[in-house]
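One structure is given below, encoded as structure tokens.
One protein chain is absent from this view; the other protein chains keep their places.
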Amino acid sequence: MMAEINRNATQINATIVGNKRVGQYHQLIINIGEISNVCKPGNFVAINVGGETSKMILRRAFAISRVSNNSTFGGTMELIVAPFGQGSRWLCSQSEGAVLDIVVPLGNAFGIPTTPVAVLLVGGGYGSAPLFGLAEVLNARGCRVDMLLGASTAGKIYAPMEGKRSVNSLRIFTEDGSMGQLGRVTDPIATLIEDLNIAVIYSCGPMAMLAAISEITQGTDVVHQCAVEESMACGIGICMTCVLPVADELGAVSMLRSCIEGPVMDGANVLWKRVGKVI
Amino acid sequence: MMAEINRNATQINATIVGNKRVGQYHQLIINIGEISNVCKPGNFVAINVGGETSKMILRRAFAISRVSNNSTFGGTMELIVAPFGQGSRWLCSQSEGAVLDIVVPLGNAFGIPTTPVAVLLVGGGYGSAPLFGLAEVLNARGCRVDMLLGASTAGKIYAPMEGKRSVNSLRIFTEDGSMGQLGRVTDPIATLIEDLNIAVIYSCGPMAMLAAISEITQGTDVVHQCAVEESMACGIGICMTCVLPVADELGAVSMLRSCIEGPVMDGANVLWKRVGKVI
Amino acid sequence: MTVLDFSTTLGNAWFASPVFTASGCASSGRELAQFFPLHEIGAVVTKSIMNKARAGRAAPRMAETASGMLNSIGLQGPGIDSFIANDIPYLLEQKARIIVSIAGESIEEYAVLARKLRSVAGISALEVNISCPNVENRGLVFACDLDASRRVIDGVRRATGGEIPIIAKLSPDVTDVTAIAQGVVDAGADALALINTVLGMVINLDTMRPHLGGKTGGLSGPAIKPIAIRAVFQVHEKLPHVPILGMGGISNGGDALEMILAGASGVSIGTASFGNPTALMSIQSELKELLVAKGFSSLREAVGFAHRNQESESQ
Partner (left out) sequence: MTVLDFSTTLGNAWFASPVFTASGCASSGRELAQFFPLHEIGAVVTKSIMNKARAGRAAPRMAETASGMLNSIGLQGPGIDSFIANDIPYLLEQKARIIVSIAGESIEEYAVLARKLRSVAGISALEVNISCPNVENRGLVFACDLDASRRVIDGVRRATGGEIPIIAKLSPDVTDVTAIAQGVVDAGADALALINTVLGMVINLDTMRPHLGGKTGGLSGPAIKPIAIRAVFQVHEKLPHVPILGMGGISNGGDALEMILAGASGVSIGTASFGNPTALMSIQSELKELLVAKGFSSLREAVGFAHRNQESESQ
């Protein structure tokens, strides 16, 4: 396994071929040529921000939302970026034609069931981004795919039209009720597990949401594959900053690097209460 | 006098209305509105470089080449910028419409003779920039204005067509002979002083050129007004980094700030040999 | 809307605002007066003054570095007599609050300076810059030597007779800044200023020798902010009742708040003014807004909040 760390990862100069505002996010389309063939749902990309004279020395990580292998530009990948701080704002301000220094693909991928089972996809904010690409793959495997998306407000829901095609149902929750139902995306999960006989939950979003889902699935047979988001200095496994406390089968806890042993982790093994504590 | 330090200096957001390559330089036209009325030949501007996320924390100083008070954009100033290092390259890469954070006008101005005398203007590299605006003023005073420009090579000579109108003669020297005469701009000065009965030399260019001119004028009655270029952290007199050893009438030497007691200095008073030494 | 009490105190000196200039980064005030009224900020901390006039170090005196700069000025200045005659009256005329920074090459020189300033009206506090080479002890910087630091402050204390608050300005270039802090407080310092610049060097790749005329220089600017925050935090933890004037890389209101939460009762703005002559004004207004937004009703409540807030952490 170890010899495969960062396998396929390549540092390239890639051109932005699309930058569109979608609600409070930017949808970026980036030309990555043949690399799109080796990107899997769950992988992320690490992008240099700020240019040559930048004081920001670390890359920013973004989940790959979707790849397209035969677009007019050759292979492309799509990112959904929230203009949050200095780095992401810089990225969102780049125009078509701008060239980015990126490392891609990074991290592990969502595990795909070998048999067609019922799965639930849960996304918080821009966390929905990788779920649509994942839905297509699951769909192709014959899985029944239902999706829940949540955010604080309508502008932070990312739910593209085409994405809906691969899902059986899509329900939206906002904390201010400005779109879909008023409430949290985690509210209906317990009921849905029962009603739809869910075998796997795939989730991506804020850590608190992932922890809440793990609490719901705890003690059940439902597998919880969650894409975590720890702050990362390197994205390639050399700095040890992105760790989370994770238990192995025997219960031994270690601090695993979420960049190479994640971002997809088994939610049941993450010690959510001990995140941010010395173990 | 002290109460006048930085008088007229204003910090404004100013829009680039023109950016054109001229030889190895960029000619930038920047809209400064009514401030153009208080800019004098010799003054400089201090410009923030690199934008919000820049690691360059200090402004860059540029001589104001010319101002135009009734251009189509309102008042504008022209700069001639050599894309030398990170800051100036960034500046040269800014497009029309880009907004710059600038402080202008800074520094003192060339002294203008009260009677019409013969003057010689000597520029090295982009140092010629402020001399054309100066020539217009001198010309209006009835002075006979001759000009010498020098550089290592043709691409580093800045001599705009319109600028030549205000000068009686213009001779160009390049060290590689690629334009004008082969040689140094300082070579003909001694002879010209005699032949044209020069009263004042105005110079702007590398420190070595200014020092060489001071050596030529030493012991003569020729006044040497030179615009020096020390590296400046603040440009407004608060940091004491830009100092030069200058003697007063009694011979007492002090370290004067070239940003507020310059950039124009009396070449006869600067202790050129002690620049870069403890005094 | 909350009415914010933005005032602060250093020893027995009261200031309407906690935002000050940093010594050596505002000359004696005149140069900045074109950009904002000097009486609108907390105080002008003047460039460290010595007894005699001084020409300072050879050029080049500065090098820009990544998010910072090195300087090697060498305390150029007109000497205390000229300073008292020319600069203090100007600042008083502007109704500016004045903190005079003094520097010496011997323990006696500091005392002489303090004696001369004791009788000058209108000075709010003395900042004692002990990051100077002690010519009587192999040029060892006072601030790097616990005993020398104490003796300087003790001498200044005797000379002023306790009439003016003494702010001892410390260097971060020591193994344990809290030990020096404790020492100078024991010797009579009413407040502490930290940090002075960090010793650094740049080699010029053209000449292939040290770029600065003085070879080494002091590193300042955003690059050193984490070092400054750490030093202020450590010292406030050890000496919670000693007011601190915090500085090092502050360039916006958020930076100022960070420094205050770490334990500073006031902040000095140095290098930021070079890149932005109106930095003090914008930092002051941003800091006010942030304090209100965070729900503080006074600056004082925020001082050292990062220490008090530690137990209340939820997860």
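Letters A, B and C mark the chains as written, and numbering starts fresh at 1 in each.
Please note the rule applied: a residue touches a chain if its C-beta (ideal position, glycine included) is under 8 Å from a C-beta of that chain, and two chains touch if they have at least 3 such contacts.
Computed from a prediction, not measured in an experiment: that's the story for all the values here.
**Student:** If I'm reading the header right, one chain is hidden. Which shown chains does it touch across the whole complex?
**Tutor:** A, B, C
**Student:** Who touches the missing chain here, A:5, A:38, A:154 or A:247?
**Tutor:** A:5
**Student:** Looking at C:229, C:247 or C:267, which residue reaches the missing chain?
**Tutor:** C:229
**Student:** Which residue among A:56, A:137, A:216 or A:268 touches the omitted chain?
**Tutor:** The missing chain is touched by A:56.
**Student:** Among C:18, C:42 or C:68, which residue is in touch with the absent chain?
**Tutor:** In the complete complex, the chain left out is touched by residue C:68.
**Student:** Spell out the interface residues on subunit C facing the chain that's missing from view.
**Tutor:** Residues of subunit C in contact with the hidden chain: 63, 65-68, 70, 144, 173-176, 198-203, 205, 207-210, 216-217, 219, 221-227, 229-230, 233, 249, 254, 257-258, 261-262, 290, 294, 305-306, 309-310, 313.
**Student:** For subunit A, which residues touch the unseen chain?
**Tutor:** Given the touch definition above, subunit A has residues 2-3, 5-7, 9, 11, 48, 55-59, 101, 103, 230-231, 233-234, 236-245, 253-255, 260, 275-279 touching the missing chain.
**Student:** What residue numbers in subunit B mark contact with the hidden partner chain?
**Tutor:** Within subunit B, the residues that touch the unshown chain are 55, 273, 275-276.
We take it that only the chains that are shown with their structure count from here on.
**Student:** Can you check how far apart subunit A and subunit C are, centre to centre, with Cα atoms defining each centre and the answer in Å?
**Tutor:** The mean C-alpha positions of subunit A and subunit C differ by 47 Å.
**Student:** List the centre-to-centre spacing of subunit A and subunit B in whole Å, with centres computed as mean CA coordinates.
**Tutor:** Chain centroid spacing, subunit A to subunit B, equals 55 Å.
**Student:** Going through subunit B residue by residue, note those that touch at least 2 other chains and give them in order.
**Tutor:** Those would be 55-56.
**Student:** If you look at subunit C, which of its residues touch at least two other chains?
**Tutor:** 66-67, 222
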